[in-house]
Every structure is written in C-alpha cells, then in structure tokens.
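Missing here is one protein chain; the remaining ones are kept as they sit in the complex.
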Amino acid sequence: MLRPEATTARYCGPVTDATHWILTLVCEDRPGIVHAVSGAIVEADGNITESQQFSSGDTGKFFMRLQVESAATRERFEQALAPVTERYGMTWQLDVVGRPLRTLVLVSKAAHCLNDLAFRQRAGQLAIEVPLVLSNHDVLAGLAEFYGLPFEHRPVTDAESKAAFERRVLEVVEQHDVELVVLARYMQILSPELCDALAGRIINIHHSFLPGFKGANPYRQAHARGVKLIGATAHFVTSDLDEGPIIEQNVVRVDHSKPPEELVAIGQDVESRTLTQAVRWFSEDRVLLDGARTIIFQ
Amino acid sequence: MLRPEATTARYCGPVTDATHWILTLVCEDRPGIVHAVSGAIVEADGNITESQQFSSGDTGKFFMRLQVESAATRERFEQALAPVTERYGMTWQLDVVGRPLRTLVLVSKAAHCLNDLAFRQRAGQLAIEVPLVLSNHDVLAGLAEFYGLPFEHRPVTDAESKAAFERRVLEVVEQHDVELVVLARYMQILSPELCDALAGRIINIHHSFLPGFKGANPYRQAHARGVKLIGATAHFVTSDLDEGPIIEQNVVRVDHSKPPEELVAIGQDVESRTLTQAVRWFSEDRVLLDGARTIIFQ
Amino acid sequence: MLRPEATTARYCGPVTDATHWILTLVCEDRPGIVHAVSGAIVEADGNITESQQFSSGDTGKFFMRLQVESAATRERFEQALAPVTERYGMTWQLDVVGRPLRTLVLVSKAAHCLNDLAFRQRAGQLAIEVPLVLSNHDVLAGLAEFYGLPFEHRPVTDAESKAAFERRVLEVVEQHDVELVVLARYMQILSPELCDALAGRIINIHHSFLPGFKGANPYRQAHARGVKLIGATAHFVTSDLDEGPIIEQNVVRVDHSKPPEELVAIGQDVESRTLTQAVRWFSEDRVLLDGARTIIFQ
Partner (left out) sequence: MLRPEATTARYCGPVTDATHWILTLVCEDRPGIVHAVSGAIVEADGNITESQQFSSGDTGKFFMRLQVESAATRERFEQALAPVTERYGMTWQLDVVGRPLRTLVLVSKAAHCLNDLAFRQRAGQLAIEVPLVLSNHDVLAGLAEFYGLPFEHRPVTDAESKAAFERRVLEVVEQHDVELVVLARYMQILSPELCDALAGRIINIHHSFLPGFKGANPYRQAHARGVKLIGATAHFVTSDLDEGPIIEQNVVRVDHSKPPEELVAIGQDVESRTLTQAVRWFSEDRVLLDGARTIIFQ
C-alpha cells in the first residue's frame, strides 16, 4: 500500500542523485489519467521502464505503479507531477528503486521467519534495513547478532508489560522512521490501538491457509481434518484478527502419514517463504490497498 | 474406503482368470499382521508387487493395500486369507486390478466435471463404467450421448420430486450394483437419509478449498477477500454438509485482476481435475477411511 | 505476437459497434511513447482499462498491450493513432476484446488436446472459431463432429501426399483468413517452407519439458533417467525443430513407480492444459515476440 507516512520530502537527502524512481498512485478512475501522468514524466525527462495499472470494478478506483528512469532531481520531478496529482486528487508516492525499507521486526521464539528475512537481506535479495528486532523472548538474540541486527528483549507477562511492549514498538517506529512492522511469528495479539496506529504498514504471517483454520494449533486442526494441502497467508494486520487484506498465500502438499509435528516443520517453510515474499513486494512498493483487497503489482 | 457392499463373492464371475489382485484391509494394529498376511499370499502362490501400509496414531488402526500377482482362483485366495482375516478381525476386500468401478454420476447443468470423467474413461485412463448419468436438468443430455452414457432427466422442483429423485438414485444403485456415486456438480443438497445410505461410497466436489469459503458463491467470496489461491476439494459426502473426509485438494494461483467470472472458469478446471483424481483413487481401492480422515495409498 | 496478417481494416465489418479494444504495439524504445499513445486514446474518447508494457534489455524494443474502452468507431480510433504509430515506427494492431480467433487445428490420432480446445471453446472459455480440423488420420472425426467442428481427413503416406497436405493447410489459411494454426499433437514434421509461411502464427505442443528430452519417446527417456518432474512446452513452430520461442510450460511431479505408460497419461494432461493456455493467450493478443523469446502479457 502507499506507505501512510510517505511524504514527498522524505527521501530527498540521500537520493538526490537517484535515476530510477518508483511512482505509485491511487485516484478515482476516469479517462486521461495515463496521458496526464505520462506527460508529467516526459516533462521530467523521464522514461517509463515498467508500468502496471488496475481499475477496480469494486471500488471505482484507479491504481498505478510506474518505474521511471530520469536524471531529474526529486524537486523537479515533484514539480512536474504536482498539477496532475492535484487535478485528479491522487494519493501518491515517489520512491527510489532499491532504497532499503526501514523495517521493525517483532519475534517471539520461532526462528524460521527471522532467519529467512535476515539471510535474504544480507544476500542482497531483500531491500530492507532493520533498526531493531524486538522480542518478548530472548531465544533469538544469537540469531539476530549473527546477522548483525540490533536485538532487544522485553518480556510480556501481563497487561502492563504488554502495554509497555507496544509503547516501545511505537517509540521505535517514531524514532527510526520505520516504514514497515513485520510480525515474524510474534505470538502476542496486538491491541486494536496499535493495529490502528500502524494500519497499512504492519504485516503478519498466519500459520494457515486463510480463510481456513484460524486461531491456535492450525496444524493440529489440519491433521484432524486430513487436509491434503497446508499453507500460509501473509496479510496486513487489522484489529479484526486474521481478517486483514491478504498479500500472499502458498500451499504445500501433505498426506495422511504426516503427524502434526511434521506438518509444523513443513508449514514453517511455507510461512517463511510467504512472509519474505510479502515483505519484498511491500519494500518494492508493489502492494496497494483496494478496500479489503490488495493489488499486487508483480 | 473399503466399499461397504463389497463381498468376497461379488466379482467372481468375470474375473476367475484374474492374475492381478488388490487386497485392502483394516484392523486393530498389533505385531505380526504383515507376516500373517504375506504368509497367506505365499500360500496362494502370490507375489506382492505393490504394498502400502499405515498405522494410525489417531485411531490405533492398521491399514494395508497390496497388489498381488497370482494365478490362484478367487476361491483359493480367499481360503488362504480366511484364517488370517478372522484371527485379526479384519475388514477386507479382494478386488481385481483394472476392474471398472460401477459408478452412478449425478449432474445438474455444469458440464466440466462430467466431461472430464467421461473423456478419461473413454481414453482408458479411468477404470469406471457408468450405468447412468442422472440429472435434475436436461442440458447435459447431448454430452452424455456423445460419450455413449445413458442419461436420465428427472426434474427436482419441490419436496416430492426431490424425494422421487433420491428414490431413483437408490433404485439405480440397487439395480446396477453401483459401487460409487459421484456428485459431478450436482446442485441439490441430499437428504441425511440418502447420505447415510450411501456412506463411504459417495463423493462430492466442493467448489472451494475446504475449509474455507463454504456455501454459495465461493468465488465471489474469494474475490471479495482478495485471495491469491483458489482451489477445490473432493470429499466423501456426509450429512454434515461439506464436512466429510477430504480425499483430494488442489489450488491454482490467481491475482487481483481476476473478476469473479474468471475465477469461476479457473475454478472449474481445478474442480474437474480434483474430482477425477479422487474417483480414480477410489476406483483403484486407494482410499481408506480412518475416522474423519482418509488414508490415500497413492 | 502481432498477427502478421493483421491490418487495420480487417475486423471492421462485424465490430463497428465495439466498445472494448485491444491495442498491441512494438517499436524501438525511447521516451514519450506512453504519453503519445495515451494522448491518441484520449483523443478517441478512450479509457485505458488494462495496460502492460515491457522494455527489452536484449533487443532495445518496447512492447505494449492496452485494453481500451471507447465508443469511437474503428476509423476514428485509427485516425487518432496514425500520427503516433508513424512517428515511432510502430508495428501495431487494433483488435476487439473477445473476438473469436480464426484457428485451424491439425491433429493425428491423439484426442486429448483437441478435446480440451473444443470443450473450452464451447464452454465459452476460449475465444476461437475453428473453420476446420485437418488430420492425417480419421480417428478423431467423431470427436470433431460431437463438437460441431468441420473435419477433413487427408492421409500422409509419402512425400507427395505430405506436400498435398501442406498445400491444403495453406489453402485453408488463405480461404478462411486463418489467424492461428495449432498443432494439437499433429505427428508430422512440417517442411521449412510451411514453417516460414506461417511464422509467428503456428503453435506446437511439445510432449516434454524443453529444453530436455527432444525427439521421439520423451516419456520413455524420462522414465529411464528417473526424472521427478515431467512437463510440456507450448512454443511457436520454426524450421529449427522444437527450438521455437517458448510460450508456456508446465510440469507435474512423478515418482519411480510410474511406468512409461502412466507417464504418458500424466503427460497428456499437462500437454492439453499447456496448449490451451498458449492458444488462449494468443487469442487475447497477449503473446508478443522479442527475438527468440516471447513476452506474455498475462
């Protein structure tokens, strides 16, 4: 989705000499939008290298994502865009290709999702920077350290420590200008207030194929029901538990011989793959919201 | 599952000269079963060419499926097995490899599942024989005729005609010694009585990935929720709607751009593929029931 | 690919009242194209409802596919486009959404691909019209008849009858203004002359996962090698056997227990699915050529 805190001034500093831009925009659908936007890009000496758009029959909205090569400064680019974005009442964002997304990762005890995110970040396959890994347990401190990620342990044992944990989340978000919060198997239910405060920039991985087995022990439920496929769902977090807009889903085939423990192991693979994919798309400004649905511009 | 009506005497007639047998059996798990069963097979001059077994941690039951090459007569085979099946209290069945399964197909208006079943049967990829295609509509009469399948149209418009339809189902089952009833997108809810009467030998294709979107218009629900995968589930029919034991599931990837109509078309492919697979496994005695779960000996 | 014979005058007759258009175009990549094209569309009172583009790093070409809603006549649309297509030296085509593609199908004895194409066409899932099914065998006459498709049998037994068959192909192409020739498991190698004459509008399904096992008996080769996946490849036909640009590929998992016959059956499913998908994309003007590669605008 358009990162809510994105303002046109935000990324100027380090990227005045950028030449590859990502422009994402949303507005009411009507004729002439593409012509108007592409006109602004021509004016900024830009060349469109990638373009995706979608007109939603559900909400009447128009969505667009463009990659543009241009030697223009951000200022000049924005000047060229201003009349267009105003005329069409666009929500928009101008980002730089490859800029690492400031990402706060929340974890509990399970390592697989954090390991996958961290490994891919280090391998240059995932453009995120992680100012902090925050956990209600200390077991993943070593893993974070190995990848050179700051780690902080704040136990959550009662309502008070839980509220303190959430205040710390918001503090880190504020302090480090965090653009995305990732629940990488963080096993606490967030307060509605926190969900609202982070709406559209907090992603969870659900250890099941939603809609499907919700709540605790989905793999035990899946075993009891004898399902032939198990899966995982990465979705935006909303205060309506496990019902936020779906970003990505994957499944793996299983059979009757798998005990619940093995379903868990198989499930963890799907989970980490699915979460990493969702974070990657978000970091590349490929995820936009259309009501309760996501538009994924792959 | 072990076809309930299977009796050892049933298939004698045409298959006295069979040389490839399928032996399926279920009993309480305890040591020595394999040795005892294989001993009976040695006695019948048989050679095991395929073998699968499963000990259920859930129910404590032992399941086995064997393919055996043997020139013994059915009578001699059964004599050799009798002491073993008695000692272990086995439910068992002796079938002939490749014997066409007597299958009653119920349809309404949608052609895709019937077409797939009929095409594969004719292509020699699905060992079923279809004494009747029974429908509450007449639109598929031509399709059935093309494949040389008897077709009968019985409108269902009220409680009385519905009861008459169901009586006709049981009559055909009785008359043709039907071993499997397939709901190939038959769009009427069956009475609990019919479900019970056909328990373990009636398969439905659910136009959704169960558990998930149940009831009507699953593709519309899937669209509204923005799912990234849609699927289909073939399952045994029980009186608990859409909750019978799952036999097979498949999914296909979709994205935000697909309107509900297109999801329907994509879904139909998955449906027919999934139903045909379930029928094939059943026809090869590969589907056994372990409580609410199926064992699939692929 | 842009259908070579497409001219702007071609589809005027029956579609003067069209409101949904597909515009595909190819030219050298340079700045301003999107702005220019979208300007012409604005001029024709059009609204872009779908848009995809690709700049090839390999060939320096720019590819675009647009769906446009417009009440303009074809003539007015073309007048608006003319200055743009001239300025940028574009190869282009204006088609109508949903217009059935005139498709000649060549078959031999195997039914699965023809059955899938015909079933989906009748089910309204594949916008093709088939003026003729032409075969070097007569076994599929009944299948064609069932689907109401004209069928013609021309034996190919020697060089002369083969040349006659190929002349007949070109005759039908000419006579019915055929836009696509589909080799639906047609088991004769085409002459280089025919390949050249139909370049870019003839699709084959290869019974293997290319590059891989080429030539005869790929499933036997696959079995001998113990592969764990088998697949199929739909590709444009060129005179360089099995080396034409790939349009679509699919695979299915297999294991050691499958004898070659079963691999054949499994392979046939993948083949028909893959070929139908390729034909569908072509019929929707989603397949463009970039040197030896295809661009698929899904």
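Order of writing sets the labels: A, B and C. Residues in every chain begin at 1.
Everything that follows uses one rule, which is that contacts are C-beta pairs under 8 Å (C-beta built on N, C-alpha and C of every residue); 3 or more make two chains touch, one makes a residue touch a chain.
All figures in this text were calculated on a predicted structure; none of them were measured in a lab.
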| item | value |
| --- | --- |
| Listed residues B:Val34, B:Ala82 or B:Ile189, member touching the removed chain | B:Val34 |
| Per the touch definition above, residue among B:Gly46, B:Gly200, B:Gly244 or B:Gly267 touching the missing chain | B:Gly46 |
| Absent-chain contact - pick from C:Ala71, C:Val139 or C:Ala224 | C:Ala224 |
| Residue numbers in chain B that touch the chain omitted from display | 29-35, 38-39, 41-42, 45-53, 55 |
| Residues of chain C in contact with the chain not shown | 54, 57-58, 209-213, 223-229, 231, 245-251, 255-257, 259, 290, 292-296, 298 |
| Residue numbers in chain A that touch the chain omitted from display | 50, 111-112, 115, 119, 123, 125, 146, 257, 265, 268-269, 273 |
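Convention: only the chains that are shown with their structure count from here on.
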| item | value |
| --- | --- |
| Geometric centre: closest chain by C-alpha means | C |
| Distance between chain centroids, defined by C-alpha means - chain A, chain B (Å) | 43 |
| In chain C, residues with contacts to at least two other chains | 50 |
